[in-house]
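Can you read through this structure? Questions will come right after.
Up next, chain A:
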Amino acid sequence: MTQQQSSALSVEGLTKDYPGVRAVDNVSFTIKQGAIHCLVGENGAGKSTLVKMLTGVLQPTSGSITVAGRRHCPRNPQEARDGGIATLFQELHVVDELTVKENLTLGMEASRFGFLVNSKTDEVAIETLATIEPSIDPEARVASLSVAQKQILEISRAASSGASVIIMDEPTAALSEREVERLFAVIRRLRDANVTVVYISHKLDEIFELGDDVTVFRDGKHIVTKPLDEVDGRQQLIELMIGRTVFQQYEPRDIADAEPILQVEHLKTSLLKDVSFHVNKGEVVGFYGLVGAGKTEIARAIYGADKFSGSVRFNGKEIGPTPHDAIAAGIALVPEERRTQGLFTNLTIRENVPVMNLEKISTTGMLSPSRERQAAEHFVAQLGIATSSIEKHTEKLSGGNQQKVVLAKCLFAEADLLLLDEPTRGVDVGAKTEIYDVIKALANEGKSICVFSTELEEILGICDRIILLYEGMLEEELLNGEDVDIAHILNVVTGGAEHKGQ
Partner candidate 1 sequence: ADEKRIAFFVSDLSNVFHQAQAAEAQRYGKEEYGAEVVIFDGQADSAVMTQNVDQVVAGGFDGATLHIWDAEAAAPGVREALEEGVAMTSFFSPLGDTGIPVARSDEATVSFAMGAEMATAWKTAHPDVPIVMVQLGWPNHTEVNSGRTKPFVEGVLSVAPDAENLGALDASGGQEAAKQIVVDLLTQRPEVNLIYSEASNLTVGTMAGLSQLGRGKFENGEPLTEIVASVDFDSVEFDQVYDPNSSLKVSMGLPPIETARGRVDLVMDVINGKVDMTSDPAQEFFYKAYTISFWTMPEETAEAWLTSQFGG
Partner candidate 2 sequence: MSVQLKAKMAKGLKMSDEAFITLLVVSAAVFIFLFASLLVPNFFQFQNVVNLVTNNWAVISLGVGVTFLLVSGNFDLSVGGIVALSGVLAVWFAQAPGGANALASGFGMPTWMAMLFALFGALAIGGLNALFVVRFKIPSIIVTLGTMLVARGIAQVITHGSQRNTNLPDNFGFLGNIYLFGTSIKLPVVLMLVLVCVAVVIEKRTIFGRLTFWIGANPVAARLSGIKNARHQTHLYLFSAAIAGMVGILLASEFKSGFSSRGMLMEFDALVIALLGGVAIAGGFGSVVGMFFGALILATVTSAATGLVLSPDWQYILKAIAVFLAIVAQTWALTLKNR
C-alpha cells in the first residue's frame, strides 16, 4: 500500500429503518481508494442492507453517501453503476434462460440503435471467467450450471464491469478452496488496477488473507474501521464482532461401540461412482470435497430426493424412494440452497417451522395453532433467531437467520439422522458456534448427523469421522483427532490420492 490513498467511498450518518427494525443505525466511515476493504459482522448486523443502499436497491432513511468526492444517491442499480459502483449480491442473480455469455454482459451491453454489438466488455468478461474457472463454456445455458458455477459467473460479471468500486457480498459462500484462490488472484489484480473492493465474508481467514482494511458492524451500528495489520488476530476480530470470544475445537467423543444406523452400499448416480459407507448411532460424520465432488448428491440420494442405484438401508430397512418416506423413517435434510430449497420465503417463521412434522401440530388433520406457535417460539429462542416476531415473513430475515429457520424446520422433524448440507453457509461465527453446539448436543442424545461441507474448518471442528470425496468417488475415510493431516486431506480432495494410487 504505497500509493497515496484518497477516499473512494464514504458514508455519513447513514440509517435504514425497516418496519420495527433499524437495520443500519447512523453509520459513518470511509473506504480508501484502491484498497480491499472488508466488512464483517454477525448475521443481521446490517451489512447487506448497507450494500443495498450503496447500490440503489434501497433508499436510506437518512444520511448521505459520497463516491469519489461526489454525492451519490442512486435510485436503482443502473444509476449506481453509472456512479461507478458494481455489486455482487448475497443471493444468486443470474438468468437461467440465457447463456453464460449473455449473462456476463447483462445490463452492460454495447449497442448501436438498439442493436447488440460486440465490445471490449464482452471479451474482458469472458477472459475473467476463464481465469477463475476455465471449464465453464461461455455458450452454455446457465440453467445447466451448478450453484458454484453460477456464483463464479456473477463474480466474473462484477469483476469485469469496469467500475471503480466493486462490492462483493459473501462471494465465496458456495466456492471451493481452489476457486477461492483463483478469485483472490482476480481481486488482487483489481486492486493493482486501483479498483476498490468492498469484501463481505463470514470466513475470517479470508479476511486476513485478502483484506487491507476492515470495518466491523454490530446490531446495525458501526463499531470500528481500521487497517487489518492493526487487528490482533482472529480472536480480536471476533470479539469486536460479537463482543465476546468463541473457540471451536474438536473434542474426541466416545462412540466406539455404537452400532451402524445407516448403511449405504454401491450408491451410483450420474455423478457418484460406487460409494459405500455407514454411519453409526450418535456419530457425526463429515463429508468433505470440492465443489461438484458429490456431497450434495449423496445427501439427496439418501434422502430420496434424487434417483440412484445401489442400496441405502436405515435401521436395517430400505428407505422408500421419496423425501416423504425418508422423513417417515426418521431422516431429515437441511438442503444446500436455503432460498430455493429450504424456505417458504413468503410465509412467516411460524408457518415455516412445522412443515416436516405435521403430526406434532395437528390432530386428525386439524391444525393446532397453539402448538404451532409454541414450536416456532421455542426455536426462535433456542437458535437465537433475530426477529421481532414469529409472524415475520422469512423473506425479511437476514441470510444467516434464514438458515437458522431452515435448521429449525429440520430439528422439529425430530429425526434420528440429520443430513446437513452446508449447514452454516452464510452464518456468522457466533451463530455458527451455536449451531455446532446444537449438533453436538443432538449427537450426545444419540442422534446421528452427516455434515456435508466445503469448509474444512467446520468438518474438522465437529465431525468424529471424515469421508473424503473426489469427483464422485469415496477416496478415503479417516477418524478425526489431533493428528489429522490437513495437507493430506487437501491433497486427496484435489485428486492427489488417485494419482498416487496408480
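Heads up, the rule we're going with is that a residue touches a chain if its C-beta (ideal position, glycine included) is under 8 Å from a C-beta of that chain, and two chains touch if they have at least 3 such contacts; residues count from 1.
How were these candidates chosen? In short, all candidates are chains of the complex that A comes from, given by their letters.
It should be emphasised that the depicted structure is a prediction, and the values quoted were computed from it without experimental measurement.
Applying the touch definition to chain A and the options 1 or 2 in this complex singles out candidate 2.
Within the complex formed with candidate 2, the chain A residues making contact are 19-20, 303, 305, 322-324, 326-328, 333, 335, 340-348, 351, 355-356, 358, 362, 365-367, 373, 388-391, 409, 413.
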